[in-house]
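Here it is, the structure, as structure tokens.
A single protein chain has been omitted from the complex, and every remaining protein chain is retained in its original position.
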Amino acid sequence: MKRLSIFVAITFIIGLSSLNVYAQDTLKLGIPLPLTGTNAKFGEIEKKSYEIAKDEINAMGGIKGKKVVLEFEDSQGKPEVARSIVERLIDVKKQPVVFGEYSSSCSKAIAAVAEERKVPYLVVTGATDDITQQGYKYVFRMNPTNAYYATGFMSFLNTVVKPKTIAILYESSDFGTSGAEDMVHQAKKAGMQVLLKEQYEKGAVDFRPILSKVKSVRPDVIYMVSYVMDAALLMRQIKELRIDAKLYAGGAAGFAIPEFVQNAKEASELVMTATLWSPQIAYPGAKEFAEKYKRLYKDYPSYHGAEAYSALYIIKDVLTRAKSWKANDIRAAFKATNLTTAFGPIRFEDKAGYTNQNFMDTLVMQVIKGKHQTIWPQKYASAQYVYPIPKWRERR
Amino acid sequence: MPELELFLQTLIAGFLLGGLYGLIALGMALIMGVMRVINLAHGDFMMIAMYIAYWLFTLFEIDPYLSVFVAAPALFLFGLAIQKYLLTPVMKVESILPHNLVILTVGLAMVFSNLATVFFTGDYRSTPVSYASNAWYLTDYWPDSPIELSLSMPWTLSFVIAVIITIALWIFLTKTDTGKSIRATSQDHDAALLMGVNVNRVRMVTFGIGMILVAAAGCLFIPIYYLYPALGRQFTNVGFVITVIGGMGSTDGAIIGGLILGIFESMTATYIGMGWAPAGRFAIFVAALVFLPGGVASILRKRRLGK
Partner (left out) sequence: MKKFLPLIIFAALCLVPLMDLSSYVMHILILVLMWSVIGMAWNILGGYTGQVSFGHAAFFGFGAYTAGLLYYHLEISAWWGIPGCVIILTALSLVVGYICLRLRGAYFALATLALGEICRVATENLVDFTQGNLGIMLRERTWVDKTWYFYIILLIAAGTYVLIKVVMESKLGYYFVAIREDQDAAESLGIDTTFYKTISLCLSGVLTGIAGAFFMNYMGYIDPGVVFPLYDISITIVMVVMVGGAATYWGPIVGAVIMVFLAEEIRSIPYIGAAHMTIFGVILILIILFLPNGIVGDFRKLMKPFKRKREATS
């Protein structure tokens, strides 16, 4: 069929035309993000944060004198698409360094490509531990992994609450699964008994059957690893069923963003969550970034925003220090990183079975009077924690 | 008495859920019976209704329950247009595979859900009404009760309204001429034609009623759940699972099937594990297809004829 050969010819032409010729004074950086699909909300937050950072960096003269131009590519939250985007960035656009993506599965897929092509990749948000446990030399992760998400929270539990039992609910994604697995480890270490560990599929309409089960085992702590709408629905139904536990806590993500409070309303009050960052934290530039974001977009950014914002600064730092923009020089620059960003201190270490991983303190937030406040560790706290919490019947 | 409490609470949850599911399935069953098409875009029509309700709530502060009066007519007209310009022409086309109608609805579903993403973004939206987490508690009325049971206010409200709508529909189908024409066409298309029923008009009206039902279902759902563009998919699934359990085209079957599915899902979630719930839904679907192809309706029919 003639048509097939015409198509092949058209592909050829389009393929050639996507080759990017570097303009002299600009540095084009492509960033894969989920701009549509279920994670679109977080993709949006990160995109906005990247742009704030880019404007600031350009105002200060750009990276090595070149103006930074960001091109966001929509991975739709699918690992195959993320991979294909990054392959194009590396093979066709010859980008010297890759960074971005939100979900663990996409970050994993990109990491494999980057390692294969020997191009450095900075993981910004993907949290499953295995990404930096493969011994990959070209993959660097700035954010703490799932195993470390809850360290701040565990310290709070061990110091203040001292619970004996815990029930864990988690969504079936890789984020939920690994978050739950890690909580199980932590619970065992702390001598807590895991009474229940239940997986649910995202988008469930009715949690009451499983919550009734939770109610019947009467745990001290209810720990949930969910994204925002499930988190809101869970708390609303917990309130409705009047399940009284000593503490309700989330494993970051959905529990740590303002939408949680907006959607769960009174049910979100006094709920705690592990988190990696908060707008009140005292790292340099954190408060300014949070306020700037709020002025532009009406809400405080979540920790994902802080990660994205700081990621661009890390890239700037690495590209400035690198001897050249060849892969191995950039890699060496990454390894030598010692930078304090709005997200926190960044150093890539090989430790505890991880390669090129940044280790940071994690925090605990609590919703007090409708606002997220940092409550633990106390050196970072913006408000005093509220514990013990009153029973549902006694509230209001 | 925690086991009893757990069981009763699960049963209540299943019942309430089933009532709402039934409403969704009713629309689908009606359309299926008369037009012999499985409308895989059904859930997406519901999504459209929910967005209408959402915007009315956010912009004009109209309670979602009242939005039914706006969403239902809107969807009725929209459905009529789709039916006239897209569905009917395809029914007449000759092609190798007769499944074109179903595939057409799949195309529609894709277009609706994607357009919603483009216009409204993938953000999750909800209508946080003030009574969203209110509930009636057994211990408030019977302080010495050995168990605690709660009935969520919005769920119960939605359930009651769903029941009212179902009863209204039943009256319409059995007592009015149009209703009887619809049932006749559903039972035997050609016989109805011979009896002088204007089958084309019946098709249009039925589709429209199906749309009204699904719009109502959407408005009843939005206070207790939330909204996002791809929501249609899971409710379409619910819809056709119930129509198969209940019996294709049978309205009684849809109601009973809805309750069965609701209770089954709740029980599965509690006693087997929530992660399996979606698989459970499909497992019961395949089981019904294989072991009881006529659905619950065939059991009812046997009973009726048996008399």
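Every chain is named by a letter (A and B) in the order it is written, and numbering of its residues begins at 1.
In this text, a contact is a pair of C-beta atoms (placed from the backbone, for glycine too) under 8 Å apart; a residue touches a chain by one contact, two chains touch by 3 or more.
Everything quoted here is computed from the prediction, not taken from an experiment.
Kindly state which of the options B:16, B:38 or B:52 is in contact with the chain not pictured.
B:38
Of B:4, B:66 or B:102, which residue touches the hidden chain?
Result: among the candidates, B:102 touches the missing chain.
Taking the full complex into account, find the residue in A:58, A:158, A:172 or A:340 that is in contact with the omitted chain.
Final answer for the missing-chain contact: A:172.
From the listed residues A:112, A:187, A:214 or A:276, report the one that touches the chain absent from this view.
Considering all chains, including the one not shown, the answer is A:112.
Tell me where the left-out chain touches subunit A, residue by residue.
Where subunit A meets the chain not shown: residues 1, 3-5, 7-8, 10-12, 14-16, 18-19, 35-36, 73-74, 78-81, 83-84, 87-88, 91-92, 105, 108-109, 112, 116-117, 128, 130, 134, 172-174, 176-178, 199, 201.
Please output the residues of subunit B touching the missing chain, sorted low to high.
38, 86, 89-90, 93-100, 102-104, 106-111, 113-115, 117-118, 233, 237, 240-241, 244, 273, 275-276, 278-279, 282-283, 285-286, 289-290, 293
Operating definition for what follows: only the chains that are shown with their structure count from here on.
For subunit A versus subunit B, what separation do you get between their C-alpha means, in angstrom?
37
Hey, which residues of subunit B end up touching subunit A in the complex?
Interface residues on the subunit B side: 2-3, 5-6, 9-10, 13-14, 17, 117, 121-124, 126, 128, 132-135, 137, 148, 150, 152, 224-226, 228, 230-231, 234, 265-267, 269-270, 273-275, 277-278.
For the complex, give me every residue of subunit A touching subunit B.
Against subunit B, the touching part of subunit A is residues 36-38, 40-41, 44, 172, 198-201, 203-210, 212-213, 215-216, 228-229, 232-233, 236-237, 239-242, 259, 262-263, 265-267.
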